[in-house]
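The structure that follows is given in the form of structure tokens.
The complex appears here without one of its protein chains, the remainder shown in place.
Up next is subunit A:
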Amino acid sequence: MSVTVKVNGVSHTLDVELEMPLLWVLRDELGLTGTKFGCGVASCGACTVHVDGEAVRSCVTPVVSVENREIVTIEGLAEASGAKAALAPIQAAWIAEQVPQCGYCQSGMLMAVSALLKEKPKPTDAEIDEAITNVCRCGTYPRVRAAIHSLSNA
């Protein structure tokens, strides 16, 4: 079956099963490997992308459900944020705070946090705890929080 998806501003028409999760369309069909496979059951958030500006866990999102909607992945985050530089402010903050360790969960973390900040530019700790349920096994949580606050205070 043919499906058309618009990812980072570019439309692609693909011959894939309609129920194939967006994650695998991005990774295996479009080669956009910045979006990660972590659990496959929407539990860990490693696969988080934006669909029409909202954080969505792509591992349980059938591709047909996002046809013709605006999908942004980590590869398109800087451009979508309107940043003139190669990095969105949130990515620069991640470098300044030296957040990532193994880094595998960080694409999803950045997508989840950037969606939160769009809605709540100065989130409280409680709001962060509520909204950011991504799993990080390296334990970068304290630095994720510090980086969010550095953006809020900027």
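The definition used in the following text is that a residue touches a chain if its C-beta (ideal position, glycine included) is under 8 Å from a C-beta of that chain, and two chains touch if they have at least 3 such contacts; residues count from 1.
Methods note: contacts and distances are computed from a predicted model.
J.: Not counting the visible chains, the remaining one has a UniProt entry; which protein name from "FMN reductase", "Molybdopterin-dependent oxidoreductase", "Ethanolamine ammonia-lyase small subunit" or "Cytochrome b" does it give?
T.: "Molybdopterin-dependent oxidoreductase"
J.: In the full complex, which of A:D52, A:E67 or A:D129 touches the chain missing from this view?
T.: Spelled out, the listed residue whose C-beta touches the missing chain is A:D129.
J.: Out of A:V5, A:A46, A:I71 or A:L151, which touches the unshown chain?
T.: Only one of A:V5, A:A46, A:I71 or A:L151 touches the chain omitted from view, namely A:A46.
J.: I need the residue numbers on subunit A that touch the omitted chain, in ascending order.
T.: 16-17, 20-21, 24, 27-29, 31-41, 43-44, 46, 73-75, 77-78, 86-87, 91, 94-95, 98-107, 110, 128-130, 132-145
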